[in-house]
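Then we have chain A:
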Amino acid sequence: MLHLIKIQNSDSVGRREFLTRCTKAGLSLTTACALAYWFYDPMAPSGRQKVDVLPGLPDYSVPEMGNRMAIVRGTDRAKTIRLALEAIGGLERYIRPRDRVLLKVNAAFASPPMLCATSHPDLVTEIARLCLKVGASSVIVADNPINDPASCFALSGIEKAAREAGAKVVLPRRDSFRYFTLEGGLLIREWPLLYAPLQSVDKVIGMAPLKDHHRSGASMTLKNWYGLLGGRRNIFHQDIHNIIKELSMLLKATFVVLDGTATMMRNGPTGGSLSDLKETGTMIVSTDPVAADAYGASLLERTLDELPFIKKAEAEGVGMSDYASLNPKILTTD
Partner candidate 1 sequence: MPKKRTRTKGEALLGFLILAILVLIGVMVFLQQFQFNPAVTAHRILEGGMEQFSSDLPSTLVPLPDNFTGMTPLESFTPETLYEKINGQADFYLASGFLGLKSQRYVHTDNQDMWFEVFKYDMGTKENAFAVYSQQYREDGLPLQWAEFAYYAANALFFVHGQDYMEMRASSTSDDLVAAMHEVAKKYVASHQNPKL
Partner candidate 2 sequence: MGIRTVRRITQGFFLLLFLWFCAASNLGEQWWQLRGWPINWFLQLDPLVGLGTLLSTHTLYSGLLWGLATVALTIILGRFFCGWLCPFGCIHQMVGVLGKRKIKIRDRIKLNRYRRSQGIKYWILVFLLSAAAGDLLTFVINTPTRRTTVFWFLVICALLFVGFKAAQKEDVQPRKAMIIVLGIALLWALLCRFADIQVLLPVTLQTGLLDPIPLLYRSVNLVILPPLDSAGFHLNPSERIYDGVWTVGLVFMTAILLNLFVPRFYCRFICPLGALFGVLDRFSIWRVQKKDMEACKDCRLCEQNCEGACQPSTQIRISECVLCLNCLDDCPHGLMGYGTRPSVTGEFLSPDVSRREFTVALIAGVISVPMIRLNGHIGPNWNPDLIRPPGALREEDFLTRCIKCGQCMRVCPTNVIQPAGLSSGIEGIWTPVLNFRVGTSGCQFNCIACGNVCPTAAIRPLSLDERLGVNDFSENGPIRIGTAFVDRNRCLPWAMDRPCIVCQENCPVSPKAITTQIQFSVIHKDNVLTAKGVDALEIQLLNGGFIPERYATGDYYLRMDGQNDESALQPIISNTEDTLAVSVSEKSVGVLSKDTAIDIVIRLQKPVVDPERCIGCGVCQHECPVKGKRAIRVSAENETRNRDHRLLL
């Protein structure tokens, strides 16, 4: 980088050197001025954080199937779900060939399957298998768990179950989230949602275990969408029923599966003891999550008044809490 100017004796060389130097100085000067002009900012930053906000999610439902619901009694999840899916018209009428399917499971906690705090692996395996069987090109399994994601999926047995069925678990990463604003919403405003898995699929199946929930009263298919929220979502515990309502307005799933094979009657949503569970032996599949939750409430021995989010979602036109009006098919595998 050393640069040595040779000693100049003749005037003409000196003059040429001077002119070159002046040109270079002029160019530097121009560059400096141009840069300053370009980037000059007379105003201070506004202090508002700029985020790209998406207005909503695609509708994943299959409208031509209408509202259908099936309630199947039995203890073997694989059997009950198969029967229930047949009862709502057959899975092939919901999942088209080459569809990409997302199973939104509940993998919130790093707890073993037998505690039923998370979606049951048997159910994950069966649904994933069936989807692939009717021609789905891929099945992914996702959630934004409360505990460490990798351990949640591993300990809940969901990861193994998905892998065995040929589905793939997608763990949430920092760049999996996008900001959303729900039109007319008060809570979902510029709030991050787990978008990456939703973005890449054609159909969404919500899979929720039937649980007591200390804050909201019950955790069923509507509360299951809470697992899509990113950011510091626990501030929504200050208004839990309305956030569940707004989530139900934001996401229209293909259908939901409410697993009431064993119900966590108390100490939810984590449970922790088998004594918290009650064998209720019921599998509910519904295109209407409000109806599914309304039926689930009866299994949990709660009234709808104790679970305001159901009525709130109904008031927004998400579904019907009077599940009987859907003429649910009630079947049994035994």
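How were these candidates chosen? In short, all candidates are chains of the complex that A comes from, given by their letters.
Everything that follows uses one rule, which is that contacts are C-beta pairs under 8 Å (C-beta built on N, C-alpha and C of every residue); 3 or more make two chains touch, one makes a residue touch a chain; residues count from 1.
This is a predicted model, so every value here is computed, not measured.
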Just give the number of the candidate touching chain A here, out of 1 or 2, all from the same complex. 2
Flag every residue of chain A that touches candidate 2 in the complex, lowest number first. 1-8, 14, 17-18, 21-22, 24-25, 28-29, 32-33, 35-36, 39-47, 49, 174-175, 187, 190, 231-232, 235-236, 238-239
